[in-house]
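The block underneath contains the structure these notes are about, expressed in structure tokens.
A single protein chain has been omitted from the complex, and every remaining protein chain is retained in its original position.
== chain A ==
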Amino acid sequence: MTNAALTNTVLYLDGVSVTFDGFRALNKLSLAIAPGEMRAIIGPNGAGKTTMMDIITGKTRPDEGEVFFGGMIDLTMLDEAEIATLGIGRKFQKPTVFESHTVADNIRLALAGERSPFSALFGARNRIPEERIDAVLSTVRLTEHRERLAADLSHGQKQWLEIGMLLAQDPKLLLVDEPVAGMTDAETAETAHLLKAIAREHSVIVVEHDMAFVRELGCKVTVLHEGSVLAEGSIDAVSANERVIEVYLGR
């Protein structure tokens, strides 16, 4: 890829490999996401989807390969907090919220802004306007649950709360790992709606198994298999791809 093309990406992975105890979870994975793009990533269990997110967010270091954010920032040199501060937010596969805090406090802690212990003790972190929290809560439809403990939410509500925390963080790029796992059909439809709305102002990568959901998103699809890209294109194109059918869809 030329330099000009590189600078025109929000995220750029090239030849990324990572090995766990001799097992190659990612194998020369390459991927480019354009600014403002929404991309769905599908692939069988163990294909390396979550591992790819671990690499992008600094949780795991690649053995080889390049990972660039915004065309010039080398993510392999940074840790989780630095990468988050740059503007990459992440929703975990298993919903992870702060269980002993209220829904509102979960959003409060996620809201963009100064994050040092000093500001949290004495400074701006203590003066977050409630309206900012309310705005996020209404987007993810949790307004009426504002003062409930996150631990008391249903599984689907926790997923939304976590998406809300991502929104509050206001990242440039959102990584969303299996957002509709364990959701009812109605919740799934609402989540697709929500993600499409988010994608209007952010770059989004969604990992998902649920093909109906991916079709609903209506974006470009990348199929991962054994740690590398098997196919890329519209949902109809990849669904018709013979190799994809063989390893994944046709099973």
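Rule of thumb we're sticking to: a contact is a pair of C-beta atoms (placed from the backbone, for glycine too) under 8 Å apart; a residue touches a chain by one contact, two chains touch by 3 or more; residues count from 1.
One rule holds in what follows: contacts and distances are computed from a predicted model.
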| item | value |
| --- | --- |
| Name of the absent chain as recorded in UniProt (options "Roadblock/LC7 domain-containing protein", "Protocatechuate 3,4-dioxygenase subunit alpha", "Succinate dehydrogenase subunit B" or "Urea transport system permease protein") | "Urea transport system permease protein" |
| Selected from A:R61, A:R115 or A:R141 as touching the chain missing from the view | A:R115 |
| Touch with the omitted chain, as defined above, among A:V18, A:L142 or A:M165 | A:M165 |
| Residues from chain A at the interface with the omitted partner, ascending | 57, 59, 79-81, 84-85, 89-90, 92, 96-102, 104-105, 108-110, 115-117, 120-122, 125-126, 128, 130, 147, 165, 169 |
